[in-house]
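Missing here: one protein chain of the complex. Every other protein chain is in place.
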Amino acid sequence: MPDVTVHLPGLDLKNPIMPASGCFGFGQEYSQFYDLNQLGALITKATTLKPRQGNPTPRVAETESGMLNAIGLQNPGVDHVLAKELPWLAEHYPELPIIVNVAGTHVDDYAAVCAALKAAPNVKAIELNISCPNVAHGGMEFGTDPDSAAQLTQACSAVTDLPIYVKLSPNVTDIRPIAEAVSRAGAAGLSLINTLVGERFDLMTRQPILANVTGGLSGPAVKPVALRLIQQVRSVTDLPIIGMGGVSTADDALEMLVAGADAIAVGSANFREPLACPNIIADLPKRMTHFHFENLTKEIHWEGTK
Amino acid sequence: MPDVTVHLPGLDLKNPIMPASGCFGFGQEYSQFYDLNQLGALITKATTLKPRQGNPTPRVAETESGMLNAIGLQNPGVDHVLAKELPWLAEHYPELPIIVNVAGTHVDDYAAVCAALKAAPNVKAIELNISCPNVAHGGMEFGTDPDSAAQLTQACSAVTDLPIYVKLSPNVTDIRPIAEAVSRAGAAGLSLINTLVGERFDLMTRQPILANVTGGLSGPAVKPVALRLIQQVRSVTDLPIIGMGGVSTADDALEMLVAGADAIAVGSANFREPLACPNIIADLPKRMTHFHFENLTKEIHWEGTK
Amino acid sequence: MPQQQLLPIVAQHQVAPEIYEMILTAPDLVQTAQPGQFIDVLVPDHPEHFLRRPFAIATCDAKQGQISFTYRVKGPGTEAMVACQVGTSLDVLGPLGHGFPIADVTPGTPVLLVGGGTGIPPLLGLAQRLQQQGAQVTTVLGYRSQAESFYQDRFAKTGEVCIASDDGTLGFHGHVGLLMAAQLTERHFERAFACGPKGLLMAVKNRYQAQMPTYLSLESRMACGIGACYACVTPTTDHELKKICSDGPVFPAQEVVL
Partner (left out) sequence: MPQQQLLPIVAQHQVAPEIYEMILTAPDLVQTAQPGQFIDVLVPDHPEHFLRRPFAIATCDAKQGQISFTYRVKGPGTEAMVACQVGTSLDVLGPLGHGFPIADVTPGTPVLLVGGGTGIPPLLGLAQRLQQQGAQVTTVLGYRSQAESFYQDRFAKTGEVCIASDDGTLGFHGHVGLLMAAQLTERHFERAFACGPKGLLMAVKNRYQAQMPTYLSLESRMACGIGACYACVTPTTDHELKKICSDGPVFPAQEVVL
């Protein structure tokens, strides 16, 4: 039986598969379909200091083998997350490691959310969202500039002992300097990719389908871009990488691990197939055997990234 | 009957559909399947000053609803193109407007190709490829820096009377300054998008599928990104735009025209469906009628870009 | 509790131009599904159509263990569904959302149903259930034209039916809002239910929400269909956002801003 455990800062995972931020709420909905204890971990919807209403609707559109979303960080705010969502998870899935995706507009509010999360013992790591393309001040500015990204990472690390995984944007000319900057600034790991910016038009109305005009592209369509960015970032840093972007099968997950990821988040695939995560988890050992993988350590990363 | 003609600098087109560079050779192969006179125009494979061998194989890989290529600008060089390819087109399709895609490594060799093309009367425009992601010096440096892009555009405009359409890269944090820079430098139009950088791995060998490691992603998967970039560029310039990226149907073409394009190039779709271009050309008037388009003037661009 | 199931297609037929009815074997769903709930359907054989498509359950036949839904061909997904063969199966999530609240409707209660276009099918199941409960059902149906009309005969078996068409080729000439203003102002109802385009929902909301319990079924582009992604929200009168997929799709008219 191949070994599917992975060990990352703050996260001892029985398998590398976790739902991606924003695609799984805070877990309650998908718990109607299966026991979330099967998951390696769970990444929550973005959490901001104050509740946020997000963007007007329509907020989603379909694209070939993918989708656009412009949710705009709607969330109930960190107080509610601490009072309701995290305790629900702790009560029903006490062993499940939770990663809270933290978003904001300034260094201060990001840091305030990070500091507040100390109160929740089931939170094992923070994913710092510096790459939301869907709100005017959704952190995307942090995600496209190495210095701002580093400052934010440093400020957040200063207020929490939790490991911080910085979630990078694919919408940049060169992702490597940003990865290097947050690495130097104290990131415990990296998460990539967030969504690519895209849009669609309705031919009858000749208007953009999304009320926000642009949205974030995700799903199988973006997988080759995610693989490239993960491999490029792996080639400049040893930090653990939570890889994501178009994973729907165990083979997709393995391909991303070979590219340089250490764990895998599954986003939009949940919408198409509510059992996406448990299916991948069930298939993973079989596919590892098929492709002669014994474990999921750094050994499996493509040597070209080393 | 809706009016499908479009009128761009150097190009009076009976319809807006043309095969994209690199996906149609110099026309001979697809002429086995249909009469190329049906096309609005034809964009050739990249042409460089000297013949080029391109990258090692494998050069292509499949992705969900898309493909990666790393051909690496293999082409017979401008002399051969002038001696054989363009005359063949002139002989068999004397009325077909040809746009030659020009690539290079330095300002000088780009300009030399542009100057040489004067000799071919059927060449009606130049597409300046400053965005090939697949060779170390394939112009991608020009495509990611506004100043270099502008210098190159200026140098090329100086040596030819042909209108120059500058082909932009999607692999940048912000495409608008580059579009504005080449516009000021004398571009007659813009072409976008070239391919997104991506890669794939073979799970059995754990090696990249492409010998070049990375390749350019094209096909339906990239369409929403193309639509976004076309709309964004349209919002900062009045230059005509040849739009491309994932178009396989008349509806795709219309969506791109609404986003701000003035003509449409069809690339990878030719591989899947050799009749992609004539099919789109045949469907276009029907779909225009269905969606109440009377013509394809700037009037149909989404007003948000104006 | 929503389930994911592969439901065999028993029949599919066209009921009007561009409008098809699909009947599925769904012995579990018929046990629990309420009028107004919906299913989220994976388009078969088209993995490139990435998202599921939500459709309201039209009718539930508990005896046969079958549900039906009725859809308009709008885009590539519904286009592909027309080609689905009897005997193959659809991958379906359901029942999803909350249906029309009717448990407390007592025999003899006069109720009004107002539907337009593809908002009509779910009202058919609702009308049938209300009739079974002994309610006195009046249905107002709005079509584009006679040629595009469907299901009048089936509604006729559930009670009184008033029909409007945009072009006047069938029944009242004009939209259902005008029909209600012209023909129903004197009539007494104790509950109103509506499903259809925004203008229709507005007309019903404005006319009835102050007088009687009024329920509207809303639509929105969805991704997850179960409340996890925040794609489908609608603003409420108390400045909150509710999820149409899991808090709705049926809402009390007074609760939502259209």
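To keep things simple, chains are lettered A, B and C as they appear, and every chain counts its residues starting from 1.
Definition applied: a residue touches a chain if its C-beta (ideal position, glycine included) is under 8 Å from a C-beta of that chain, and two chains touch if they have at least 3 such contacts.
Computed from a predicted model, the values in this text were never measured in an experiment.
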- Note on the structure: Of B:Asp12, B:Glu62 or B:Asp147, the residue touching the omitted chain is B:Glu62
- Full-complex contact with the absent chain, from B:Val159, B:Val236 or B:Leu275: B:Leu275
- Hidden partner chain, residues of chain C it touches: 45-48
- Task: Touching the hidden chain in the full complex, which residues of chain B are there? Just list them.
- Result: 22-25, 28-30, 32-33, 45, 53-54, 57-67, 69, 71, 74-75, 209, 219-220, 268, 270-272, 274-275
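In the analysis below, only the chains that are shown with their structure count from here on.
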- Farthest chain from chain C, comparing Cα centres? B
- Of all the chains, which has the CA centre nearest the overall CA centre? A
- Query: What whole-number Å value describes the gap between the mean CA coordinates of chain A and chain B?
  - Reply: 34
- Message: From the mean C-alpha coordinate of chain B to that of chain C, what's the distance rounded to whole Å?
- Response: 46
- Residues of chain A engaged with two or more neighbouring chains: 63-66, 220
- chain C residues counted as touching two or more neighbouring chains: 47-48
